[in-house]
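Every protein chain but one is kept in place in this view of the complex.
Order as written gives the chain letters A and B; numbering starts at 1 within each chain.
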Amino acid sequence: MRQPIVFVTDFGRDDAYAAALTGAAWRVDPHAICVEGTHGIPPGDVLGAAYQVKALARAFAGGAVLCAVVDPGVGTERRAIAVKAGRIRCVAPDNGLVSYLWEESSPDDRWAVRVDIARDASPTFHGRDVFAPFAAQLSSRERFDSTGDLIDDPVILAGAFAQRDGTRLTGRVAVVDHFGNAITTIRDVDLGGRRVRSVTWRGGAAPGLVATYADIDTGLGALIGSAGHLEIAGRGAAAVAAGGPHLGDAVEVELG
Amino acid sequence: MRQPIVFVTDFGRDDAYAAALTGAAWRVDPHAICVEGTHGIPPGDVLGAAYQVKALARAFAGGAVLCAVVDPGVGTERRAIAVKAGRIRCVAPDNGLVSYLWEESSPDDRWAVRVDIARDASPTFHGRDVFAPFAAQLSSRERFDSTGDLIDDPVILAGAFAQRDGTRLTGRVAVVDHFGNAITTIRDVDLGGRRVRSVTWRGGAAPGLVATYADIDTGLGALIGSAGHLEIAGRGAAAVAAGGPHLGDAVEVELG
Partner (left out) sequence: MRQPIVFVTDFGRDDAYAAALTGAAWRVDPHAICVEGTHGIPPGDVLGAAYQVKALARAFAGGAVLCAVVDPGVGTERRAIAVKAGRIRCVAPDNGLVSYLWEESSPDDRWAVRVDIARDASPTFHGRDVFAPFAAQLSSRERFDSTGDLIDDPVILAGAFAQRDGTRLTGRVAVVDHFGNAITTIRDVDLGGRRVRSVTWRGGAAPGLVATYADIDTGLGALIGSAGHLEIAGRGAAAVAAGGPHLGDAVEVELG
């Protein structure tokens, strides 16, 4: 059965670029099922896009081909790759977009290949000329091998993962979402089942974790969001407006 | 025949939340037809969403399952409901989102049920774990009864409807649309076929109604918009920039 192609880009929605991906996929496969994951990644923000790739892989856990195009290096020598992790496949420039997808998969259940870039691909628009067509090829077939040379070293962003030092975890804000919640690189698995004693950042702190947004009385609270990452949220307002951390700021967790 | 699922949320389009609804619907029904009504409701604005639910019910008058998720109370005790009004069904938290849909339907042709919330639903994301899956269940079958306990008291927003006092109607601005038009809670049916002598708000007035935007010479005009609500519009500019009312401001109509 044909799997949906889910786009994740920084193209925005005000130009023809986003729809051009659907057009390019349909040229390969007129029955391709195209879904807009999001085109709202901040321009060039590979870490933010890697997080949304993870969130969408969870949302389409039944199987999907993610087509991730945040590609400041388009037209240069950077590789194009495709990754398979469980039932999810992902086509992307090799710049770290698959960081969570790759690292959070079992080594027995993940593969990566290098994707050829045709000589006549526009040097400014590999999304249309390389990634979307390749995604359309993948979405209509189960086989993943023999699509390119196997590689085992996709680029992984070091900054995508929290560091642990004793009872202290240090991460940073990877995404500020539409509601102003500051989503960090600190994940539920990083907590190891231990209690959170405090969450701190330059100029602010939250005393521990709450279960849901409505449990935040006033000011700020920390909770585990829907993709399993610790986030700092305000009560009916953007976290940053209530003294929360900004995109990129360091956040520390003290475990109990 | 399968009806489309039309989403109405305040999720924005820059994260994975909106697409996650489609993923969740497809997990229930791989052939679900998912449409983005809008994900651009101002965060937490239930009245604005209730208006867009009405507008989309008109736009998909042949039949649709609206899935409305503006849900500041997610994770609390508020009910989840489904409403049927003619050929439109709507799944939503019970906070007033169905105000127009319910009140503008004949009592003989509307039903509401309470929807169960699974214990393992994420406390932060009922859109994905409750509303979208239930919408997918409804969209592929005609039957509406036996889906939950019947209720007859969905929450209705008092502020969604204009008050009448003699020849005076008092409403307020429910939505400021993309063009800056200030759409009020005063509806064509509220006019009762009578002439509009004046439309006033704090600091401004329009002398009566015009037929279309191009009829506004200079400054501001009032007209009945495409969903049957009185709106105040500027000539090629946002109404508020020309002295029009803001979101939430009171607006009065004097009938002839």
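Everything below uses one rule, namely that contacts are C-beta pairs under 8 Å (C-beta built on N, C-alpha and C of every residue); 3 or more make two chains touch, one makes a residue touch a chain.
This is a predicted model, so every value here is computed, not measured.
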(request) Give the residue, chosen from B:L21, B:I117, B:V173 or B:L223, that touches the chain omitted from the document. (result) B:L223
(request) Touching the absent chain in the whole complex: find that residue among B:V35, B:I156 or B:A250. (result) B:V35
(request) Name, in rising order, the residues on subunit A that touch the hidden chain in the full complex. (result) 10-20, 22-24, 26-27, 30, 36, 43-44, 72-76, 122-125, 128
(message) Give me the subunit B residues in contact with the hidden chain, please.
(response) 1, 4, 6, 13, 35-41, 52, 55-56, 58-62, 64, 175, 177-179, 211-215, 223, 225-227, 236
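As a working rule, only the chains that are shown with their structure count from here on.
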(message) Can you compute the centre-to-centre distance for subunit A and subunit B, using the mean CA position of each chain? Integer Å is fine.
(response) 32
